[in-house]
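These notes concern the structure reproduced below.
With one protein chain removed, the remaining protein chains of the complex are shown where they sit.
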Amino acid sequence: MSETELLLWVRGPALQGATIIFLLGIAVRILEILMLGRKTDLAEARGSAVAGGLRTIISRSFAQRETLQRTAFTEVTGWIFHIGIFVTLLFFAPHILLFEEVLGLSWPALPTTVIDATTIVTIIALLAVLVHRIANRVTRFLSRFQDYLVWLVTILPMLTGYIAFHRVGLSPPMLIAIHILSVELLMVVFPFTKLMHAFTLFMSRYYNGAIAGYRGVNS
Amino acid sequence: MSKDETLGEALRRQGITRRGFLKFCAATASMMALPPSMVPAIAAALEKARRPSVIWLSFQECTGCTESLTRSHSPTVEGLIFDAISLDYHHTLQAAAGSAAEAAREAAMEENYGKYLLIVDGSIPLANPGYSTIAGISNLAMLEETAKGAAAVVSMGSCAAFGGIPKARPNPTGAVSVGDIVKDKPIINVPGCPPIPVVITGVLAHFLTFGTLPELDALGRPKAYYGQSIHDRCYRRPFYDKGKFANTFDDEGAKKGWCLYKLGCKGPTTYNACATTKWNEGTGFPIEAGHPCLGCSEPDFWDGGGFYKAISTPTGDVSKAAVYAIGAGAAAGLALGAMNRARRDKAVGEHEKVNIDDLEKGD
Partner (left out) sequence: MSATLERGIHAFKEVIDAPVASFFSSCVRCGLCAHACLFYTETEEPKYTPIYKLEPLRRVWREEYSFWGRLTKALGLSKPVTDDMLTEWETLVYDSCTMCGRCSMVCPVGNDIAYMVRKMREGMAASGHAPAGLIGATQRAVTIGSPMGVKLPALQAQIRHTEQDIGLPIPVDEVGAEYLLLLSSMEIMNFPEFIGAIAKIFNQAGVSWTISSEAFEATNSGIQIGVSDIAAELVERIVSAAEKLKVKSVISPECGHAYMAIRWEGPNLIGRPYSFKVVHILELLDDLREQGRLKTTGKETQRLTYHDPCQISRRGGVVKQPRNLLNMLAEDFVEMPESGTMNWCCGAGGGVSSNERADELRLKVFNRKKQQLDAIHPDAIISACSNCRIHLEDGLEEYGMDMPVLSLTETIAEHLAGSEQPGSKE
């Protein structure tokens, strides 16, 4: 298969296939959760569950001061790489074109120099996160194969994207194909792993806030 | 011009001054990224060069490559350099026709066996040799025979270098490139649809000067001309970096000369000299005229996913796939979710009350 054929396959059937697995998997997992349902609370409410739930969806992104002192590394690197991923994914001009093509929506791009710097910072943060996962006794104890796999499929698009942008090593079509393949790998792995937290955290935070809000506690 | 006249003698005969000649050598040296110290060597070599025999075979081609070259064939030094080769066979430019033309070719091959330069434009059909023949001889047979005595082969244009438009899907003629057929001779790929004229003269000048091929990249293209991407040398690059794009051919961005990435420009993945050397003796190049680069010096550019589709966009219908996926996922999710719920509720229904006697394991 020539490079052009590979790139076409990657942009064509492979992307369609990955999209199908990605979206189908996410839909199945979300419904599998929701349909287990939650029993109505028969106790007398003190506060609003709905308000509490919605509040916690937002507030849980921000650690409390005391917690921050104990877990600053995780919080800070977590913020950095999450924001970094979103910025590079959503504000790099060629990516916006992809979204425009698929969703019909488009928005302004950030300068490529900003995206470039963000990518480097994100890659560094991800490397730091891996080192921490291995070095910290709690995370080392908790981590399974899946945690390392997810780390790998998350950093690969960042690395391959950076290399493709700078066109180092292989020919540009090959580098772009590898980059898109790495994204397709992420998409295919997504519904089977903890990456689902990107969607399920809205439910888990909501339930948390709702249970607490019903009792009049801001969680 | 007689075959025994050297190039230097030929140039002087035509009134080219030594100064003009040296200017050409200096320009050639600089275009090939050679240091100024090489200029005397180039001049000396070209001065003494005897016109090498050049056989030009045209297969499944549109004659665009010849057109491009001859467009620069005006009273310029490049044009005169063409007098400095003995173009012994060329369908469009030769005076002879029919069996006389074929005889000229065969004579040139015999006389200069092992030393002539073979230039090929157009692709070679393999599905049926009858798709393209010259004097009843298939392209494949003629190429194989002619290549045997060549010192080197130049694949002129994207068709010869990579298969070009005949190879585009569905490739009904089974078109292949020269490199797919000739395996035992040095090949220089000079792709482009067509290639820039000065690129070929530079390649020839290198060959005449050094008797060797210039440094080639992984696709067999001279690095001097194909070593940088259009994107890296494009004058509109600052707009790409700032995120300013033309969305249509006549919108505000287009009028302001913004980046054409959104309109499908293949500049980032295309290697050629268009952005620096330009066309029409430096007048401009497609992007400057407001049209996105087609990527014509890259393999399979006709099948590269669409001239007006940006590289980062999908080539298939992802939106449709997404809608089907979400629909199917919703259906599957509801079914699986319902099954889960039923199983859970069944377990609850089968609950056996735990009382204080049930808290310890039996024996």
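Order of writing sets the chain letters: A and B. Residues in each chain are counted from 1.
The definition used in the following text is that a contact is a pair of C-beta atoms (placed from the backbone, for glycine too) under 8 Å apart; a residue touches a chain by one contact, two chains touch by 3 or more.
Everything numeric here is computed off the predicted structure, so don't read it as measured data.
> Among A:Trp9, A:Phe99 or A:Phe192, exactly one should touch the missing chain; which is it?
The missing chain is touched by A:Phe192.
> Pick out the residues on chain B that sit against the missing chain.
336, 340, 343-344, 347-348, 350-362
> Suppose we count only contacts with the excluded chain; which residues of chain A make the list?
Contact residues on chain A toward the absent chain are 28-29, 32-39, 41-44, 46-47, 56-57, 60-61, 63-64, 66-67, 70-71, 74, 78, 136-144, 147, 192, 194, 196-197, 200-201, 203-209, 211-212, 215-219.
Methods note: only the chains that are shown with their structure count from here on.
> CA centre of chain A versus CA centre of chain B: separation in Å?
Going by mean C-alpha positions, chain A sits 39 Å from chain B.
> Given the complex with chain A, which residues does chain B contribute to the contact?
The touching residues are 218-219, 229, 240-243, 245, 261-262, 268-269, 298-301, 303-305, 309-319, 321-322, 324-326, 328-330, 332-334, 336-338, 340-341, 344.
> For the complex, which residues does chain A have touching chain B?
Touch residues, chain A against chain B: 2-5, 7-8, 11-13, 15-17, 19-32, 34-37, 93-95, 97-98, 101-104, 108-113, 167, 171-173, 176.
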